[in-house]
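See structure below.
The complex is shown incomplete by one protein chain, all other protein chains being positioned as in the whole.
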Amino acid sequence: MPGYTMNKEDLQARLVRIEGQVRGLQRMVDEDKYCIDVLTQLNAVSAALKAVGVGLLDTHVRHCVRKSIAQGEGDVAIDELVASVARFVGR
Amino acid sequence: MPGYTMNKEDLQARLVRIEGQVRGLQRMVDEDKYCIDVLTQLNAVSAALKAVGVGLLDTHVRHCVRKSIAQGEGDVAIDELVASVARFVGR
Amino acid sequence: MPGYTMNKEDLQARLVRIEGQVRGLQRMVDEDKYCIDVLTQLNAVSAALKAVGVGLLDTHVRHCVRKSIAQGEGDVAIDELVASVARFVGR
Partner (left out) sequence: MPGYTMNKEDLQARLVRIEGQVRGLQRMVDEDKYCIDVLTQLNAVSAALKAVGVGLLDTHVRHCVRKSIAQGEGDVAIDELVASVARFVGR
């Protein structure tokens, strides 16, 4: 599969791992670990979530958007895609 | 408490909620929910994580960094703080 | 035009305004303005740049990607689009 493509199993496996990382953060806070170390771990979770987001976008463009365009109905799908990317980048 | 300050209970409550949100994402993927809706939910989780990160930074500056500076040993604490913020903003 | 669409004139006008904002930042640094105020202004420039980025993406999807897909050659265009979004969100 190309670089950012994830199938359903990949997405699930990553989300299960992220859930475990969030529980790890709870443990670190519970054990009063050093703030900077907790933040470093939190950044890792954020990065993992963003990667899942890119994987979801990849699936969406490759299937839904492509299909809408091929059927000559791309406008709505493109509006929605761009709005979603805009929120993803924080705009 | 000032705007971004969180005590240990706040941090834990937020992380438990984030864990639930991540399980919600797993459910959405499992039920083949529309990608754009999953992405919207994923953005909410990212924002919640960032808020916890800001809360951790607040605690860190208010306690550790302040104490190091008051003891005339601020340099190392400040180097570490800035490096941590740099990673947090993606630099 | 839909929400995020910008034509060439819009893009140019925004980039000229951003150039002016960057000169404003130079002036603030030159006049030793309060760091927090400079940072607030810098955040405004970053946000304006991101908006231009979303406008560019919108144009790209609406024209290049759509055309590639309509011609049955969407795969390369989609790989490239997703890689570009991934860099844009910092992945």
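Labels A, B and C are assigned to the chains in the order they are written; within every chain, residues are numbered from 1.
Definition applied: contacts are C-beta pairs under 8 Å (C-beta built on N, C-alpha and C of every residue); 3 or more make two chains touch, one makes a residue touch a chain.
Quantities reported herein were computed from a predicted structural model and do not represent experimental measurements.
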Touching partners, among the displayed chains, of the absent chain: B, C
On subunit C, residues whose C-beta touches the chain left out of the figure: 8, 11-12, 15-16, 18-19, 22-23, 25-26, 29-30, 32, 35-36, 38-40, 42-43, 45-46, 49-50, 52-53, 56-57, 59-60, 64, 80-81, 84, 87-88
Touching residues on subunit B - with respect to the absent chain: 2-4, 47, 50-51, 53-54, 57-58, 61-62, 65-66, 69-70, 74-75, 78-79, 81-83, 85-86, 88-91
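Criterion: only the chains that are shown with their structure count from here on.
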Touch-network distance, subunit B to subunit C, counted in steps: 2
Chain with minimal offset from the mean of all protein Cα atoms: A
Chain separated most widely from subunit C, comparing mean CA positions: B
Whole-Å gap separating subunit B and subunit C, where each centre is the average of the chain's CA atoms: 26
Where subunit A and subunit B are represented by their mean Cα positions, the distance between them in whole Å: 17
Separation of subunit A from subunit C, taking each centre as the mean of its C-alpha atoms, in whole Å: 21
Per-residue overlap in subunit C, given as positions that touch at least 2 other chains: 90
